[in-house]
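In what follows, a single structure is set out as structure tokens and then discussed.
Missing here: one protein chain of the complex. Every other protein chain is in place.
Then we have subunit A:
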Amino acid sequence: MSVSSVFPQLEQLLPRVSKPIQYVGGELGAVVKDWDATTVRWALMYPDAYEVGLPNQGVQILYEVLNEQEDVLAERTYAVWPDLEALMKENGVPQFTVDAHRPVKAFDVFGLSFATELGYTNMLSALDLAGIPLDSADRDETHPIVLAGGHASFNPEPIADFIDAAVLGDGEEAVLEITGIIRDWKAEGCPGGRDELLLRLARTESIYVPRFYDVDYLPDGRIQRVVPNRPDVPFRVAKRTTMDLDAWPYPKKPLVPLAETVHERYAVEIFRGCTRGCRFCQAGMITRPVRERSITTVGQMVKEGLEFSGFNEVGLLSLSSADHSEIGDMCSGLAEQYADTNVSLSLPSTRVDAFNIDLAQELSRNGRRTGLTFAPEGGSERIRKVINKMVTKEDLIRTVVTAYSNGWRQVKLYFMCGLPTETDEDVLEIAHMAHEVIRAGREAAGTKDIRCTVSIGGFVPKPHTPFQWASMERPEVIDARLRLLKQEINSDRSLGRAIGFRYHDGEPSLIEGLLSRGDRRVGKVVRRVWEKGGRFDGWSEHFSYARWVEACDEVLPEMGVDLDWFTTREREEQEVLPWDHLDSGLDKDWLWQDWQDSMSEFEQDDCRWTPCFDCGVCPSMDTEIQIGPTGKKLLPLTPVNNLRVPA
């Protein structure tokens, strides 16, 4: 049966909402297929506003991979702002896709990509608007499979009641495998109904179906065990790893947004994974091993991506881009190719060394020189050892001074506050470092006209990291430290004037901490917050700490736990963690040892250039480090500005 567009009803509401353009679709790169000509249909959601969700790489990649399949249809949906949500409820307009404005409820799969846990309440709004029961247990064959992916799905327990399944890790192959399972099940006439389909997914051993697992608790509130409640599903569910990124050169046809979005550029992942070993970094831990995309594939993707999209900015993305084995040739090759065009190239610079500045010099050849960013992450030498960020103060000063003497006038420095073992003194060191940067920078540049911005993020302990056992600092302590830091920065008026200070309050981090390391009981908090109007928790103007605290106070005590229990409590080695049955490949004993090493300020090298340190990922996931150099170079392009008309 065909499914009709809800656009006629939606269109009536659009004159009454802010930024209606975000709901109309029709972007370059968007795909609209005939519903009846396809057999498996996916609605993909990035659970935030269009302006944040559209540029998301993960969704764009899966959208394209799925739509390349002849009998598969994939469309996108984003969180609607509260003004439209209210009108949709009032007028009975369901959650829709922006591509063909089809109701989300009509699809086979409703896939959500959670880059952050703060999107959970938006998922509930979308389910509610879609007319899909919030509880997985209340759904039947007429409802899509609600599937979570993205980094947050490495601990989906707080949303276990609401999702039907979760995929851990890379999605390219997973979405095709899931499509195949659904295709077969439908072709067979949907035997065994929804339960059978979920069982077939669970049997892959790499798709987590929460309803097939029971959680038992100890009298003190800790988890006793998480076990399958049927014999035919695996005890542990493993993450996915896409090997050979050259075989998956997506996105090839990047979406070009119609409304303003947070990034408007062609982004190419130059490698996936990171083994720098920063102990706070969940991304670095769960995406191992490092898999590089070769210089030639990157060159080809940039050429074709720009021709297709017309973007004039290219981002060479990864968790630590300067670490690519061919990054020098890649930057100089691309800079050469696009020297006389309006294309600008950017590299997220987080490595604190002079090489980074060489690369930035190369990329800014055509004269546009934006700010440089470095991430020492910790203020004192001691705390940097705790987090395994191997940068000395001298490295940092030398690097920044090099930047200033090479003509940069603005440098941004990223730090975290609230790290394990942190004291006021560790944080005040940030001020001293910034003072020194300005003092040395003024001398090197021969001018007072230089600036640095100190940007502070709140530390949130994440699952599958050595800090998964750590206690969080209370928001009052964080906020007090940040006030002290600000005073210290301004204690020298001349230097202080050249230093910008940006930070986040401690309160949102505490809630992110609750959601990151929560178990199934936290799902009741998420639901209560949503019922009280919680939406867009990643936006400071929508986030309400009071609402979260109130909801915790209402639902957690009867289960013998509270907000502090989930956040500021340090876990012991024997404690069963809510995500222990979800396998990121990291050996739990290795993680514990790395946590102990952290406490004794012992640093861990990178396995790309030192011997394997047995984190466990490669052998357990049957993967290996894939790095160059390939020895190839980028050849000069023919000029890009000759006239071409798309076929």
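As a convention for this text, a contact is a pair of C-beta atoms (placed from the backbone, for glycine too) under 8 Å apart; a residue touches a chain by one contact, two chains touch by 3 or more; residues count from 1.
In the analysis below, contacts and distances are computed from a predicted model.
Asks: Not counting the visible chains, the remaining one has a UniProt entry; which protein name from "Multiple sugar transport system permease protein", "ABC transporter substrate-binding protein", "CU044_5270 family protein" or "Radical SAM-linked protein" does it give?
Replies: From the choices "Multiple sugar transport system permease protein", "ABC transporter substrate-binding protein", "CU044_5270 family protein" or "Radical SAM-linked protein", the unshown chain carries the UniProt name "Radical SAM-linked protein".
Asks: Considering the whole complex, which of A:342, A:421, A:447 or A:487 touches the chain not shown?
Replies: With A:342, A:421, A:447 or A:487 as choices, the missing chain is touched by A:342.
Asks: Applying the definition given at the start, please give the residues of subunit A touching the unseen chain.
Replies: Contact residues on subunit A toward the absent chain are 8, 12, 14-16, 20-21, 24-28, 258, 310, 342, 368, 641-646.
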